[in-house]
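Here is chain A:
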Amino acid sequence: MIRFDGVTKKYPDGTVAVDDLSLTAPTGKITVLVGPSGCGKTTSLRMINRMIEPTSGLISLDGQDTGRMNEAQLRRGIGYVIQHAGLFPHRTVVDNVGTVPRLLGWDKKETLERSRELLDRVGLAPELADRYPSQLSGGQQQRVGVARALAADPPVMLMDEPFSAVDPVVRDQLQDVFLDLQSELGKTIVFVTHDIDEAIKLGDQVAVLRVGGKLAQISDPAYLLAHPVDDFVADFVGRDRGYRSLQFQPAPKLPLTSERTLLLGESTAGVSGDWVLVVDDSHRPLGWVEPARVSGEVTSEHLHRGGTVARASGSLRGALDAALSSPSRRGVVVDDEGELVGTVRAHEVLSLIEATDRPDEDRADAFAEEGA
Partner candidate 1 sequence: MIASILEWLTSSATWSGEAGLGARIVEHLWYSLLAVVIAAAVAVPLGLWVGHTGRARWLVSLANSLRAVPTLGLLFAVALWLGPKISGELAFLIPSVVVLVILVIPPILSGVYAGVEAVDPATRDAARGMGMRGMEVVRQVEIPNALPLILSGLRSAFLQVIATATVAAYIGLGGLGRYLVDGIKTGDYVSTAGGAVVVSVLALLVDGVLALVQRLVVSPGLTGGRTGRTRRGRSEPTTASTSPTTSTGSSTRSPARSGMSAGDGGVDSHAT
Partner candidate 2 sequence: MEWVNDHWGDIFALARSHVWLAGLPLVLGLLIALPLGWAARRWSRLYPVLISASGLLYTIPSLALFVLMPLILGTRVLDRANVVVAMTIYTVALLVRTVADGLGSVPEATLQAARAMGYKGLRRFFGVELPLAVPVIAAGLRVAAVSNVSIVSVASLIGVSQLGNLLTDGYDRFITAEIVAGIVACVVLALLFDGLILLGQRLLTPWVRAQGGRA
């Protein structure tokens, strides 16, 4: 657990980067610091491993005052990932990953094994190990950056806009890899970003900071979207926050309609209706066809594959998305094995939304108390 107690950072020229910040980053969770530039989010992060020293206040790590710890030892126990990866250009990928283990005095063989294992964990092909950073793409460099931070298995990770410099598609992949890793490793992570979408996707807890380094609000993402404390936070989380908050509302009892289905290779003869769903042998949905346009057997060329598929155990947003993006206007819903369980229409999801309560206040209060 990382705890900020009334932490202030004031520069000699009088600028206040961080103003009386108090918050707690709980063990094993991802805490995201988000805000516009100049809100002191990076400064706050860098004060944790003492790259910047606070002017006043206390930062503690599992109850120990970091200000009293040995700087280098503190940092060796904390994984650190920065925006442009900051890889060592003169070292190969595998040597980059092995940096902290070597600093900690591991032997060469042990370090090498660990480094190769981590490269695999972050999804890098083994043949990249002996390349130099300049031979990698931006996304690959960031993966190496994450692997390097994890090398000595530190309980805490600090990540400063680690995915900001790569294009949106790669960013999405990196975020998924990262969430996967985190679900296995359960590190205590403080993550800085200016991107509210990233904050909401990754954070167990999101702290919104305003310019001048003041904490505006801290809570779990669902509560943040539903109950922004003021105009600044509301503006910052965006105009579509109502829609986005649906992703945190589970859709337990969707009113499902069963579908007439076809297998690939079956004939459409005798099938009526405008759209029919095609499934494979295991009853997994493949796509929609318009029977009137098919003469004879259904082949994969006839399929309209557009449209997302919602999980029955997923969120209301997923269900609504599936309905809105489906050519038949009926959203396909599957179970956890991917098998078809039925379809749902947009108006049905909307009436569910109308009937659902907003995220309850208790959850947010729990965080607020911890932060105070």
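Assorted remarks:
Quick note on the criterion: contacts are C-beta pairs under 8 Å (C-beta built on N, C-alpha and C of every residue); 3 or more make two chains touch, one makes a residue touch a chain; residues count from 1.
Regarding selection, all candidates are chains of the complex that A comes from, given by their letters.
Computed from a prediction, not measured in an experiment: that's the story for all the values here.
Of 1 or 2, just one candidate touches chain A in this complex, namely 1. Residues of chain A that touch candidate 1 in their complex: 49, 51, 71-77, 80, 82-92, 99-100, 103, 132-135, 145, 148, 158.
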